[in-house]
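Have a look at this one before I ask anything.
Here the complex is missing a single protein chain, while all its other protein chains stay put.
Then we have chain A:
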Amino acid sequence: MNAEENRLAAMLNSEKNDTPCQTKTLGNFLWDDLPDATKWADCVHCGMCLEACPTYQETGEEQHSPRGRVYLIKAVAEGKIDVNDAFSKPVFDCLDCRACETACPADVQVGGLIEEARGQIRQAMPLTGFSGALSKTALQGFFPNQKRMKTLGGLMRFYQKSGMQRVARKTGLLNVMPKHLKEMEAILPDVGKPVLGRYPEVVPAEGETKQRVGMLAGCIMDVMFSDVNEATVRVLTHNGFEVGLPKEQGCCGALHVHAGDRETGKRLAKRNMEAFKDYDKVLVNAAGCGCALKEYHELFRNDPDMLPLAEEFSAKVEDVSKFLYDNDFKRPKSEVKTKITYHDACHLAHGQGVRFEPRQLLKDIPGVEMVDLPDADRCCGSAGIYNLTHPEMAGALLDRKIDDVPDDVEMISMGNPGCMLQIAMGVQKHGRSEKVVHTVQLLDWAYEKDKEKARKSIES
């Protein structure tokens, strides 16, 4: 089908729908929820973003650079090229890491533009075949569904506890899996039990209540890293915050939006906006989720009814490390003796501009020695489920990340579960021994030592 036929078909469809705004198209973007032309109008084609972009660094290809991607999206809007596979590839090969947004002098929102273009591509070319099925099950089946995620967590717990894991690893059953999945399996954390549903909906502050805050438990975080969620609740309550864990909350929708499924993304966004409507602060310990929540207004930019609500909600969202720092967190007194380095999760550093606060949190723990990680804010290749969809590129970035980790550190700290899984996989693959931790966990350990000491001094 050529462009003209596409346009005709879209118009015919819209006539059937008889909603007036449906007839809007933009060059060869013919589908609902059109991309935002002002975003590419900002780009002056200077190229200052090129070297910041991991996929350009790896390939050197202009269409795999931020400038090139913006140019391609604009070319579709100008009717110069069609929405087809050759257009889709550079748009979907983007890590959505936002490094370009930090580098860009003109504040071009490349990430948002890419997500909007993906929305068009997925409507133009719905996924079929195996990858379509995989993506559908994972994205529409599991992540949005708290119960199924829990079942998955339960199964994994069973798999690990029952000794099946040992058997599988020993017998080489794993050898039938593709390489990158095998590497992934090797580092799956010991799965605990999700916090959501197990903890009360309101966890009271220790001592006097300074403020009520809502907390997003997240899906991957809560299933794979429930210990990080437990630590986050402890750290917040220890600092005098009452932590709300409303049961109605769910997946943030980031992975869906990244994959071009904006409709599911919007559905999930509405659910979270509703769940946290009684809170003026929503704290997040997963950078990817935090960034998504902060950008709900981008998701609803073509929906005048929802937009103000989404803007109001996004303004309430904050990363937990920044919140703690800004609210004068209790400086721990006990020592945690360790040499540590910090990796900037893309969606924290580039996405939310949070770089200083988590480092300061770590530095304020007695005994912690911080060592710089060169190019700390270069993507580790995790990028949502990018490591599953683009194993080659993700693997190359992971190797570079691990090569950069200084030799003598004991721990690598960060603020995003996706990076934690990815970097743990790298540590394992490279035969190294660093422990991968969430920033808040370190603070939690220091506080727990403080509490232990306090208990002992009361006893004695």
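Descriptive notes on the structure:
Heads up, the rule we're going with is that a contact is a pair of C-beta atoms (placed from the backbone, for glycine too) under 8 Å apart; a residue touches a chain by one contact, two chains touch by 3 or more; residues count from 1.
We adopt the following convention: contacts and distances are computed from a predicted model.
UniProt records the chain missing from this view under the protein name "FAD-binding protein", selected from "Ferredoxin--NADP reductase", "FAD-binding protein", "Inner membrane ABC transporter permease protein YdcV" or "Electron transfer flavoprotein subunit beta".
When the whole complex is considered, the residue among A:D107, A:D278 or A:D305 that touches the unshown chain is A:D107. Here one chain is not drawn; of A:M125, A:L307, A:M370 or A:L388, the residue touching it is A:M125. Of the residues in chain A, those that touch the hidden partner chain are 1, 6, 9-10, 13, 30-31, 41-52, 60-63, 65, 67-68, 71-72, 75, 80-87, 102-108, 123-126, 128.
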